[in-house]
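One chain of protein is taken out of this complex; the other chains stay put.
The first chain written gets the first letter, and so on, giving A, B and C; residue counts start at 1 in each chain.
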């Protein structure tokens, strides 16, 4: 029951810490999942294919806006490669001017993606108010219907880049894109907002699975 | 496996610690949920819309009995706002002379609120004995039926104030009010009693959901 | 990821530590549950009605073999009372010469007690081998059927004393007694054995609930 950490403004400390938390939540086991944070024009990205709960501050890559390792940034451990999610994180940076983007393999998210067609829709749950409308920057209301679009999975993560971008254009109000049988990408103006919305989406999708098992509809129209 | 904390008598330390625990329990993710404690005539309240697991002692507001920030209390970080639950916490302070009141978004609580009409009722479970009758201050018995009333959710948290108060008048024996599709408010004479009863209610509602899935009735009458 | 604690031989340190672990496991929330350990002729017992995850070493009672507070033992905090489970723990000390006895309110245990009549029976699961036959002190085999007897709950915990004792006489091979809609008592020659068997029983009952939901029988005979 120690005090909360004080590294909120240092992405090199914060990314390993958040990855450990995402591992504990089941969002980033088996080396999957991760987070990227932008600060002072630098894009911080975790390495690929490593145990996300054991990343060290010196393992974090610093990229520039062309997705290339910054000249003069700390050299990372031999053998480490940049996260394969990088071009997808940059969709959020380029198209939405995001401050952070995270990727989760949560099982609730994956199950929801198998139960829906093109969109996940839910309404009349208090936690919906934790999600912003990406266009107006206003919080959704309790009676609003949250809509999260779904794209199809591909053989390689980077091949999702174009379909994710097309989906973001088609859904200008969304802060998240589901990838069928794979996971979810969530972004926000700050890492706090990205994480907070990811927690609300995780909550809503876990609740939706339980509602399905109890025969409760996700929206008033559904019945 | 460190020793338990020794901050039981300092609400500025205790509120952040309990909020971290509630986050871990799934009661306060996505910035939702929280707790307020009264001590020596001061009402301590967590800030609104922040990550509840990262509140610091200096983030806690001190209010007077009119729900206004106390003159001379520590200034809080710029941008922090008082929890929107404040008028609901004060229902418990004013109408029941409570020493603490907490709010949880637990999924089990939300599911129970969708499965019931006006009340949640359960009987013949040992953990019912952890709940007090708010009028007599005596613990319920194993054969008693625990009744928790449910109010309808509103668009804004503060708009629950009047209906929660009316519900508390209609149910003088209850220490908790369920808010449909939203969560629960629980209070007690001390923070220990409020937390203990919240844990018993959480346990009973999680158990009730599992009983429903196994076809087991919640009371002998139900069948 | 600190080193494991080194207090294995000091019941005053060990009981608070194990209670915190049982709280985390959902065995001892809402002030329920607990553990007693015997060492050098002294019976160590946790206090009643307090938050089990916040017990301090100085809160632990020392009893003699007549269940009375030992003369000369440390005085405990004003207001603390001995666990109501004490006479039940002493059933295990007197009738089985146990070294420790624990009590859990686990939901899986409570659900199993509602699904069975007089006994819980399961067979052909590897973890059954973690349970001893209390008469022969030998481990059960994979093909053996584990039998855990169930007694009816009463209004007051102490009123379980006689029926638990009668059950222990009727089932000389058991190290555990289920209390319907309430929880379980588990004991062993040492605290390590009591805890290890409690974990195996918890595992087997949680698995049994999941098997029931998937339509899988608990024993070959059941079908």
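Heads up, the rule we're going with is that a residue touches a chain if its C-beta (ideal position, glycine included) is under 8 Å from a C-beta of that chain, and two chains touch if they have at least 3 such contacts.
Values in this document were obtained by computation on a predicted structure and should not be read as measured data.
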Legend entry - Which displayed chains the unshown chain touches: A, C
Inset, instruction - Check each of A:81, A:94, A:143 or A:181 against the chain that is not shown and name the one that touches it. - result: A:181
Legend entry - Residue of A:55, A:80, A:127 or A:186 in touch with the missing chain, whole complex considered: A:55
Legend entry - subunit A residues that touch the omitted chain in the full complex: 2, 4-5, 16-17, 20-21, 26, 29-32, 50-51, 53-56, 105, 107, 110-111, 114-115, 153-155, 179, 181-183, 209, 212-213
Legend entry - Chain not shown, touching residues in subunit C: 1, 3-5, 8, 124-127, 130, 141-143, 192, 195-197, 199-200, 202-203, 206-207, 210-211, 213-214, 216
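The working rule: only the chains that are shown with their structure count from here on.
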Inset, instruction - Pick one for the touching-chains graph, please: line, ring, star, complete, other. - result: line
Inset, instruction - Grab the C-alpha centre of each chain and report whichever is closest to the global C-alpha centre. - result: B
Legend entry - Numbering shared by both copies at the subunit B-subunit A contact, with half separating same from different: different
Legend entry - Distance from the mean Cα position of subunit B to that of subunit A, given in whole angstrom: 30
Inset, instruction - Scan subunit A for residues touching two or more other chains and write them down. - result: none
